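For this depiction, one protein chain was excluded, whereas all remaining protein chains were kept in their positions.
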Amino acid sequence: MSAVSAVRGFARRTSALARAEVLHVVRDKASLVQIIVMPLIQLLVLSNVATFAVKRSPAYFVDFDHSATSRGIVTRFAASDLFDIVGQSASPGAANEAMLRGDATIVVTIPHDFERALTTDKSAPIGLDVNAEKGSAAGIVQSYAAQILTNYSAELGRDIVPTRRNVADGAASEIQPPPQPGAGHIDVRLRSWYNQTLDYKHYMVPGILVALVTMIGTLLTAQNIAREKEMGTLEQLNVTPIGKAEFITAKLLPFWVLGMIDLMLGLVVARLVFGVPMRGSLVLLFASAGLYLVVALAIGLWISTLVETQQQAMFLSFFVIMIYLLMSGLLTPIDSMPHWVQVASLVNPVRHFVSISRAILVKGAGFAEIANPLATLGIFAVGFLTLAIRQYRKRAV
Amino acid sequence: MTSPAASSAIRTNGLTRTFGAFTAVDHVTFDVRPGEVFGFLGANGAGKTTAIRMLTGLLTPSSGEAWVAGHDVYRESEQIKRDIGYMSQRFSLYDDLTVGENIRLYGGIYDLSRAQIRDRTERILSRLGLSHTAHDAVGALPLGWKQKLALSVALLHEPRIVFLDEPTSGVDPITRRQFWELIYEAAHAGTTVLVTTHYMDEAEYCDRISIMVSGRIEALGSPAELKRDAGASSIDEVFVRLVRPELAGGGGPAK
Partner (left out) sequence: MSALFGLLRKETYHILRDRRTLFVLIFMPIVQVILFGFSIRTDVRDVRMVIVDPTPDATTLEIRDRFAAGGIFRILGVSPTASPLDHLFRTDTAQVALIFEPRFGEHFAAGDPAQLLVITDATEPNTGASRQLYVNAVIQQYESERGRRAGTVQIIPQVRSRFNPTRESTNLFVPGLMAMVLNIIAALMTALSLTREKETGTMEALLVSPLRPWQIIVGKVTPYLGIGFISVLAVLGVAKLVFQVPMEGSLALLLAEGTLFILVALSLGILISARTSSQRVALLAAMMGTMLPTQMLSGFIFPLESMPRPLQWISIVVPARWFVFIARGIMLKGVGLVYLWRETLVLAAMTLLLLVASARSFKVRLQ
């Protein structure tokens, strides 16, 4: 058989089956809901919900000092849009209640003699009780509070030094050395690259898109093939001369296309509804996505060879996908994870595609900058596909 | 053909399949001549389906030999698939595709050209009187029409051998008769037919039959031979004698 007719045969058989696959999907209402409706809802809701930003934390003040300085602190907090004053009193009990009820995230306790300590000793303690129920948000809240206090102390320093000169108490209190000649100050300019507005959507939405595309690629493929197994239609195909490669291509191709379509729709929503930036080349993104989808599909195929029913396919897929998603840097940065998790994530294809997506969309990266993760995805594609093809058998042993 | 099984469409020799401690097919030896209508009888669970799965390349035998259309089932299972057709009791045609789409699918898989597919679709549908259903979903058709259609699709690529696994289950007697007419037509055209059934009356329609009991072939021959040897008046009786000798009136299993 000549090479040309072999290729033509491959194409004919594959396209015959692929066409039937597309018809199956299109005519199955439940599938359509899974492919279009659910991802859309997830995208819309999750993008609005997925944020770890801390704004307007409720703050309760317990002021024992009642001085101008202590009132100054309250004013500074009130003026910041990071905090909301929910109560102020001289009762620590009430503050505690507020915390227990969940009404206050932070309780600032200003002790007696606060102002005096600042004036005389140049330093004074202040109590910050942070409700760490929400975990890491506590750290951010604490940082914000500390920042307000630091800025305030800087202000006070400028005011108090002149005042100190007027206090002629004669006592050998701490004599501050005069400012050293020539000691300037550092003018710090802060720049937040890629996300000026500190909008969590810029960070989350690309990741969410990856998750959704993964669902389509892996979950649907596994479910689809498992259903054929369950219903016996797979056997009917195994009895035909259709080859393994042809069968697999015909089965995976429709879902590959669907995954790409979903990605496109998702990007449109991301841009128009959520204003996610698209600074890099979309062509590059789609090319990477195409490669990534092959990996996701191969994993789905592999899962389908391990199960007998649709239900098992669904559960196992969820299990595998969940593990991948959690270790991919989707929700929280990989840099924050323990070292061993970071190393393990290198064999996680989702991690690489997430970082590629963010690099292209948010950072405007080009091919050179994503070459590494892209190459890794390429290796995975070849590897997983080979594994899945080897695993799939037309004849049972 | 140079293979030793050239004169048989199907030939097995001691074909065996075990699942753990359970022997589903136990050293089965038989052969089917080209153009024959061969009935593969046996009770449920006797091993018929397992045997067919081995012959159609769906399952690897545990031991023994078999050749289908001259190909060795161990080493040439994919070649076998080009020369055979198959219709299973669980499924043949996709319910959510139309009649035309189903035919186009199998036509494409079996490397038929578009012209061939068109011609044969027309031929099949007019033969069955189903030309008006070309655009109907298969799932909407009554069972009898579906079965006849499935048989025709199994024969679409004009295979040398066609395997039919309980093709008439659940179908009314008239449709069954029509079904067997189709089988005869195929056989007349030279197609070898191996059909399993547990309707004993259908056994009479076959050229030769074999009866499987607990994985072994306990009877093999033409219906007339088997009835004579067992001193029975119907294949049903032959079957009962073999499977439940204690129920038959006198005489043990015929051998």
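Letters are used for the chains, namely A and B, taken in the order the chains are written, and counting of residues starts over at 1 for each.
By definition in this document, a residue touches a chain if its C-beta (ideal position, glycine included) is under 8 Å from a C-beta of that chain, and two chains touch if they have at least 3 such contacts.
Here the structure is a predicted model, which is why all the values come from computation and not from measurement.
J.: Write out, one label after another, the shown chains that touch the chain missing from the document.
T.: Looking at the complete complex, the unshown chain comes into contact with A.
J.: Of the residues A:V74, A:A94 or A:A138, I need the one that contacts the missing chain.
T.: In the full complex, the listed residue that touches the missing chain is A:A138.
J.: Consider the whole complex, including the chain that is not shown, and state which of A:M99, A:I225 or A:V269 touches that chain.
T.: Hidden-chain contact among the options goes to A:M99.
J.: Under the stated touch rule, tell me which residues of chain A contact the chain that is not displayed.
T.: 30, 33-34, 38, 41-42, 45-46, 48-56, 99-101, 118, 122-140, 142-143, 145-147, 149-150, 152-154, 156-158, 160-161, 176-177, 179-196, 198-200, 202-203, 306-308, 310-312, 314-316, 318-319, 322-323, 326-327, 331-333, 335-338, 341, 355, 358-359, 362-366, 368-370, 372
Operating definition for what follows: only the chains that are shown with their structure count from here on.
J.: Cα centroid separation between chain A and chain B, in whole Å?
T.: 57
J.: Enumerate the contact residues on chain B facing chain A in the complex.
T.: For chain B paired with chain A, touching residues are 53, 56-60, 77-78, 81-82, 84, 86, 88, 90-92, 94, 96-97, 101, 104-111.
J.: Along chain A, where are the residues that touch chain B in the complex?
T.: Contact set of chain A toward chain B: 9, 12-13, 15-17, 19-20, 23-24, 27-28, 231-233, 235-243, 394-397.
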